[in-house]
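One chain of protein is taken out of this complex; the other chains stay put.
Chains here go by letter, A, B and C, matching the order in which they are written, and residues are numbered from 1 within each.
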Amino acid sequence: MSQTYRLAEKGRLDRSQKLTFTYDGQSYTGYRGDTLASALLANGVKLVGRSFKYHRPRGIMSAGSEEPNALVQLEEGARTEPNTRATVVDLYDGLTAASQNCWPSVKFDLQSVNQKIAKFFPAGFYYKTFMFPASWWTPVYEKIIRRAAGLGKSPMERDPDSYAQKFAFCDVLVVGGGPAGIAAALAAGRTGARVILADEQSEMGGALLSDDALIDGQPALDWVAKSLAELDRLEDVTVLPRTTVSGYYDYNYLTALERVTDHLGPQADDRIPRQRFWKIRAKKVVLAQGAIERPLVFADNDRPGIMLAAALRTYINRYGVMPGRQVVVFTNNDSAYKTAIDAHTAGASVDIVDLRENPTGPLVKQAEALMIRIHKGCAVVSTSGKHAVTGCEIAKLSADGKSLVSDTTYIGCDILANSNGWNPSVHLWSQARGKLTWDTEKNCFIPGHAGPWLPVAAGSGTGAYDLGDCLSQGFAQGAAAAKDAGFGSGEVPKTPATAPLVEGPDRMVWTIPGKKPLGHGKAKHFHDHQNDVVASDIHLAAREGYLSVEHLKRYTTTGMGTDQGKTSNVNALAIMAEIRNAAIPEVGTTTFRPPYTPITFGAVTGQNRNHLFIQERTSAMHPAHVENGAVFEDVGDWKRPWYFPKTSKSGATETMDEAVLRECRQVRETVGMLDASTLGKIDIQGKDAAEFLNWIYTNKWDNLKPGRARYGLMLNEHGMVFDDGVTTRLADDHFHMTTTTGGAARVLGWLENWSQTEWPQMEVYMTSVTEQWAVCTITGPNARALLADVTSMPLDPETFPFMAMQEGTVAGAPARVYRISFTGDLAYEINVPARYGLHVWRALQEAGKTHGLCLYGTETMHVLRAEKGFIIVGQDTDGTVTPMDLDMDWIVSKKKDDFLGRRSFYRTDTKREGRKQLVGLLTENPNFVLPEGAHVVEDVKPKPPMKTLGHVTSSYFSPNVGRSIALALVADGINRKGDTLSVPLMNGHVEKVTLTDTVFFDKEGVRSNG
Amino acid sequence: MKKYSIFAIARNARTHHENWERAWRSPDPKPHYDVVIVGGGGHGLATAYYLAKECGITNVAVIEKGWLGGGNTGRNTTIVRSNYLMDESAALYDHAVQLWEDLSDELNYNVMFSQRGLLHLAHNVHDMQEIGRRGNSIYMNGIDSEFLSPGQVKDMVPIINLNCRYPVMGGLLQRRGGTARHDAVAWGYARAADAMGVDIIQNCEVTGFKIEGGVVKGVETTRGSIGAGKVGVVAAGHSSVVAEMAGFRMPLESFPLQAFVSEPMKPIVDCVIMSNAIHAYISQSDKGELVIGGSGDPFISYSQRGSFDQIEHVVGPVLELYPIFSRVRMLRQWGGITDVTVDRSPIMTKTPVENMFFNCGWGTGGFKATPGSGHVFAHSIAKGEMHPIAAPFSMDRFHTGALIDEAAAAAVAH
Amino acid sequence: MFLVKCPWCGWRDQTEFSYGGEAHIARPLEPGQISDAEWGDYIYTRRNTKGVHAERWSHTQGCGRWFNALRHTVTDVMWDSYKMGEDAPTPPKDWDGMTCCDDHKKLAEGAKK
Partner (left out) sequence: MAKASSLYPGITIDTPLSGRNPIQADGLVVTELPFLGKITLRGDAADPAFAAAVKSVLGTDLPTQPMTSQRVGNTRVFWKAFDEWLIWTPEDAEQKLGADLNAALTGLRKSVVDVSDYYTILRIDGPRSRDLLAKGCVIDLHPRAFHPGQATGTGFHHATIFITQTDSDVFDIMVRWSFADYLWNYFADGAREWAA
């Protein structure tokens, strides 16, 4: 079978490019310019899928992105994608697609048995069943439902393609490249404004691509080509085909998905992004998206071969496909006559079934002149055919449209085109908070009161279906938009001449009666084809009280499919309105939510994936850490050395525990070096700097001497600790603050906030200098000797005491050296401008060889500080802990009247006795390391629930103490030191623990002098 | 109320489903009710249901400015869990889970409570400490809790990319957690409450309160004055607005929170997976859609929209954890308004106005609590004293400092 | 993603800014003299206005300065911003957030004519 249904001449195809593709394992050919849908139809393939619920055979209903039925699994393997509309896939050579949601095949689908028992699946049936026994829901019923769920299959491999984002700015964004959109872009572009014209189709022209209209007496597509050529010459105009504007957000921020290489398929250059996600900020927006045809809701209106009238016309004229031989056009309006005429011209036998008793427009006359059979006042009341439509029965309708008033007549057909009028595409208008108005003449929603960003609409998206109107609106709105954006005088270009559209009125019959009452018998009146929602479901919902549109949608699932109800929503609303005997706008409109058509996760993410997902921040010494074999820990976005495992001569590498034990011992025995560059650092200057710190920290700062450092706790206004660090006074009006690694940005923000908004009169300026300084911390008994090898600074404890700072050179580089300690041992934090960091680290490593230097990472740092009972904010505190809870009353100044957080100490709960307080824990078994997070209880019960007193915040095996140590927040812990409590673990083990002081090592604190 | 069952469906199939009765009436408001519930979402309807069912108070109205279940009930990602850190929260949320387990049966409405398991991922040492504490807290409260190794995480979610930017170091699983069908919860409660005589009045907006001598006497609405013995306000994102009408303020801020679904696909994610470090949570509905949520916008708003960059901030993490979804498409995004307290715990409280009770501040987590919240709130209103489970959640805590700080315990970095 | 007007740098993408909550909440001058309830209100209670909301923003990625702004919280339309210490501008009483500042002024002028 080879393109049997292809017309000889027609269509915008490049017939020199024959393309081969595969559908359901069968090979076919098509041409460049085809969509998958048009190519399938050209090859006589009508059955392309199965519906969601009943697994009814389905075909191609539309020729655009509104398609509810023809969803295919495109490609295989890593590039497979589910639920792809065959109507928007540009055919490329080698394309592979398969039908989905059917098994074993689309022709013989076992689950189509659902049709037989459809009576038992009315809307909402699952809310009424599967409740007995309750325990069966998840393991039994839901399993069955999930087996039937979904449509296509997710890819199971990593996507080999790349994606990009583009931030774009323009004066005028025109959405839609039909006649109105092109006119708007021309009018705006000629003023010099920056214009973006985007259209979802592969070429600009919109409805003109399927039409034979004339503009200024020439084929309209000549005008399109000429206009595009002009737009191309305008420097600041960007024309984007294959680009769907998907979302309209605040302040004219619109998102658009450009399918850059989809039409080339997998053979596209892999350096080019597959799709580009545009984020456009426009000064003005012109919405010219056109209109979508509405299907009629009649009995068994879902068989393959039943399609929208305009879609058939598109297949004939644009794609050169006449997909059948016998056509019935079923309509309530004149526009479908064009389809009938074109089908007739293309050689098909055509019957028109017109709901109207007396259609009178010129198109009707033209059809009559062509001797096309017109059945007036009639409706299609049944259809037949197994895998495709083979015929239909028609009958006369009563005046009220509710019943048949004649016998039925059978007409054989293999295509049934139908039209229930048009819905202007108001989706973006609505997304932009614009109101919608029901046009009672045109029987559709049109843009009403605009949202705050005042977009304008033009063309058939406003309900204007006349080509001249579309052009003149486009020109006018384009010129006005440019003027509003500051370009041009607003002068409107002259509209070229077109033939006026003369159409008679439509006849609205929202539910076409069938041979039996609605819901009786087997016939189904679909309004939502994809989700298998039928008119009788709306009646059922109404009967049961699900009257609001949202209830209706949710109860019946109408409009919830991948097409988001583009062809179904208005029909559903109208049917509900009829039932409720209300006007359609009274029933309501549904909310249009982004995206207009589905957008790939890949495009939304763009480049922000893999190594660009979140930055990996590293210090200046990172290359050395890699060389030294560090294993890294993620601390915020930073990669910090966690530990430095050694590999023995035999090739065995230390485990983390082994490495940490070794590092812990060696630091205390000789000297260790840690990269502390990631700690936050803030330069604070100004004559009120000390006063400012008095407010920020709990302790006093005005009495600190230049060159000296002090530890501080920072509280929020709840009185809870939120950061800590050492701050050094460099000069009277100059401080250097350090913060936790994770808290750096938060603390700077906190300081700026108070300084700028509450105390602007204070003379103080903060500047982040975190990365300015690379920091090598050396600590341990040999630290002084090591440092002495690389500096000429005086290091004797008298000249350079604990908590002091000196400037000088270290390993030849300018440095600030702080004698502060997070290990309790003698320690120096050597700060050098980051450019020298790697050099100084390497110099210290080299010099350290004679001092027994070991490199250590964050894990050893944590153990060593825990040995000394030093807290880590965020680990030993959790935002509910005051300094008093930490037994750090000493750091809370009694001399200051106020500081941030102070007042909260005096609240009843904050000053209460028995709050959770930080204590040390010693396990009964000295080798047992408690899991962090385990809970401490007074009374152990055989099983939970048990009343807990608090939890273990830090827990390690300490080689230097020779046993396990832990810190915990325990209710009334400070008063309970010496008590023995229990820690019951989830595995059933219960460990007895004794509450102790938090300092486990060098309780006298003598080691900090070395 | 005619019982729903497979037999009822079979019976009605014979009459072409033309004889189903209304799930709830559309009554006009009566002049006076013993209790008026302001807000026809899940919590409000549950409150009315339990007032009627357990407290014997059936002269109750639920007034709703839009359509019932139209607020956060119909806009959330349907997750149910009780793996909370603080004892008070655990008691509250597990009370809810216990009610969830029998809810379909109790309401004779299938709310599709699916205990498919809820998995929290840990991606760094701090996360591991956090789930260590959380897992043990949950365990100590007698609630199910399991730690999973990365290998066990992979077994449970074969499509996950363990070695992502922040590698998965472990997980915490609550097997009793899962999802439920959000709309069905509202509809089920509405139908059951209606059957006991509760008037559910939709399209009726509160415009003010009648307060005499510090005691509430009634509610002014767009459908006239309605007298009330007691008033329970369950207005979620609009609680501040309602409180303003009653003359006081609540310690709340309303933030937009967004969620989205993918196109439906054959199920391959059979549990709920949450991640804090790579911020996204994901489940796959019984229709096959991936249901995805993340963090809210950082500014207050009643716009029910939120910003697109929040969506990007969720899709990125989803692809980091599940790179195979790159070609999967986002189908629909929407926003809700979350009423957030500083300690990320709800408020169930008496108010400065006598006989007026507030239930709010559920932030992003209200759906899972629906039955528990309604249950204890109904008992509190009926008695005039807060139910013991609700008592710690009173607004006094913002004066005493006795916060129930779920946020502080989870969201700190080091 | 709305735009925020920095008083110095002009209208910029909201992602460049940090939100700082309700504006004009001064820290109590003598916290020791007020009750727990008053202190609690200062820390925790906010107007949470549905309508025109005075709020603080910082142009974090731009100039780094804090300022105040009026935004309609139903539509997220910002009326205007003003520097710390300055009085808030007053949008017209009929402003429902459905027009942006300049457009509203234009519309109001149009209505006068």
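The rule is simple: contacts are C-beta pairs under 8 Å (C-beta built on N, C-alpha and C of every residue); 3 or more make two chains touch, one makes a residue touch a chain.
Everything numeric in this text was worked out from a predicted model, so none of it was measured.
Touch, as defined at the top, links the missing chain to these shown chains in the whole complex: A, C. Checked against the full complex, the one of A:P781, A:P833, A:P926 or A:P959 touching the unshown chain is A:P833.
Checked against the full complex, the candidates A:E616, A:E691, A:E758 or A:D972 give a single residue touching the omitted chain, namely A:E616.
Within the set A:Q111, A:N628 or A:S768, the residue that contacts the chain not displayed is A:S768. Chain C meets the missing chain through residues 8-10, 12-13, 15-16, 59-65. Residues of chain A that touch the chain left out of view are 162, 164-169, 194, 271-273, 281, 606-608, 611-612, 614-620, 637-638, 683, 685-687, 763, 765, 767-774, 809, 811-814, 833-839.
Here is the rule we go by: only the chains that are shown with their structure count from here on.
The pair with more inter-chain C-beta contacts, choosing from A-C and A-B, is A-B. A separation of 30 Å divides the Cα centre of chain B from that of chain C. Centroids built from CA atoms put chain C at 28 Å from chain A.
In chain C, the residues that touch at least two other chains are 1-2, 18, 36, 39-40, 43, 75-76.
Shown for chain A are the residues in touch with two or more other chains, namely 249-250, 253, 718, 904, 907-908.
Across the complex, chain B is touched by residues 52, 79-83, 119-120, 122, 125-132, 134, 137-138, 142, 145-147, 149-159, 161, 163, 247, 249-250, 253, 255, 279, 517, 519-520, 536, 540, 543-548, 550-551, 554-555, 557, 562, 564, 593-595, 598-602, 604-605, 608-609, 613-614, 616, 633-636, 718-720, 722, 740-743, 872-875, 877-880, 904, 907-910, 931-935, 937, 943-946, 948, 951, 953, 984-986 of chain A. Taken in their complex, chain C has these residues touching chain B: 1-2, 14-15, 18-19, 21, 36-37, 39-41, 43-50, 53, 55, 71, 73-76.
On the side of chain C, the complex with chain A involves touching residues 1-3, 13, 18, 20, 26-28, 31-32, 34, 36, 39-40, 42-43, 56, 58, 60, 64-66, 75-77, 84-85, 97-100, 103.
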